[in-house]
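For this view, one protein chain was removed and the others were kept in their places.
Right after this comes chain A.
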Amino acid sequence: MRLTRRDFAAGIAAGIAAPYLIKSAHAQGATIKIGMCAPVTGPAAESGGYAIKGAKLALEAVNKAGGILGKQGELIVEDDQTTNPGIVLAFSKLASQPDIVGFLGSIRSTQVHAMAPDVIKLGKPVMIGGTDPNLTHMGNQWLFRCRPNDSYSGRVIAEYGVTTLAKKKWAVLHSTDAFGTAGGKALTAALEKLGAPPVLDQGYANQSQDFTPVVLAIKQSGADILGSYFTFENDLGIFARQLRQLGVNIPWVGSPSIVNITALKLAGPALYNTYGVADYAEDSSEGSKAFGKIYRDAVKVAPDNQSSWTFDAINVMAQAINKAGTTEPAKIREAILAIKKFPGAEGEYNFDQNGDGLHGYNIVKNEKGNITFDKHIEFND
């Protein structure tokens, strides 16, 4: 048999194309992959473990109910090391896998800011838990938030402290990272609107070993209520203990970290009788109760927002892909933005055009270590 130039060229072309065709066919026939950047190591490794468990529980339920586009969903986790460079690396590893159709980013705003440029370049949907309002207002159409942002938390903290607790002399304490700065600004703005500008606006650097100067500043300011935005539970635990030891017993309304499991364990009685704005409160809705039961049965610890937002993120993404009927990013985006009245663990999802799914917060109280639901405050603007 004579090998012609045409046969040779066809053979070469087939040889080059074959691996890609086989890989493509394999990808089409396999699972629907969702990537997740989570802190497996670093200071947030414990809460990262809860986040992964929340996502896996949701995916199990999705798969039992028929999966995504008729296929089983698969979660691919990369360690973000609780650092900004770590999440950029983790996301780039996931982004290099073309068969991943969507992603879960971080609950930490500073990390979401770090990965945001790469998210735009990739052009695929990324669900986030970071609550800096800017994240969904800076022209990045691929970020979708599964927690209420801090423009709401600031307003809820201020509203509750001024109206319900009738306190007007505020000390505002916040981390100096992106999350804490944005939260502190939102709370200060809300207090000014209510005619109660803070008597102290105090930032602190993450991973501080001692908060004595901060506590003494609060004491000297004459504040009769404290509003806080803590990023890391270690910091919150150390501060809470020193606050009580140095005799400051004013009411304290904190951002969601004040009611998360790690903070409750570390601070113990120092957090008794504090209030928190919580995106997840077990008794706030039927969806929250249902998640609480699934989570307690599977993980044997109380649920908190670390796991509830990833649980919702997977459910929202699965629903959007199923509604879109395709894994094409632009179609998934449209389907996410069209989601209304979706009952999640964190509350009812009504996505706006910025990519924010939730628009209110719950107020909860720490009663001897038990977190009790007080009320939900929803905003329509």
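Methods note: contacts are C-beta pairs under 8 Å (C-beta built on N, C-alpha and C of every residue); 3 or more make two chains touch, one makes a residue touch a chain; residues count from 1.
Here is the rule we use: contacts and distances are computed from a predicted model.
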Protein that the absent chain corresponds to, by UniProt name, given "Fumarylacetoacetase-like C-terminal domain-containing protein", "Branched-chain amino acid ABC transporter permease", "RsbT antagonist protein RsbS" or "Carbon starvation protein": "Branched-chain amino acid ABC transporter permease"
Which of A:G70, A:G139, A:G195 or A:G247 contacts the chain that the document leaves out: A:G247
Sole residue of A:M36, A:A158, A:I238 or A:A335 that reaches the chain not shown, by the stated touch rule: A:I238
Candidates A:G123, A:P213, A:G325 or A:G369 - the one touching the absent chain: A:P213
Options A:G66, A:G123, A:G268 or A:G369, residue touching the unrepresented chain: A:G268
Hidden partner interface residues of chain A, rising order: 40-43, 45-46, 48-49, 176, 202-205, 207-210, 212-214, 216-217, 220, 233-234, 237-238, 241, 245-247, 262, 265-266, 268
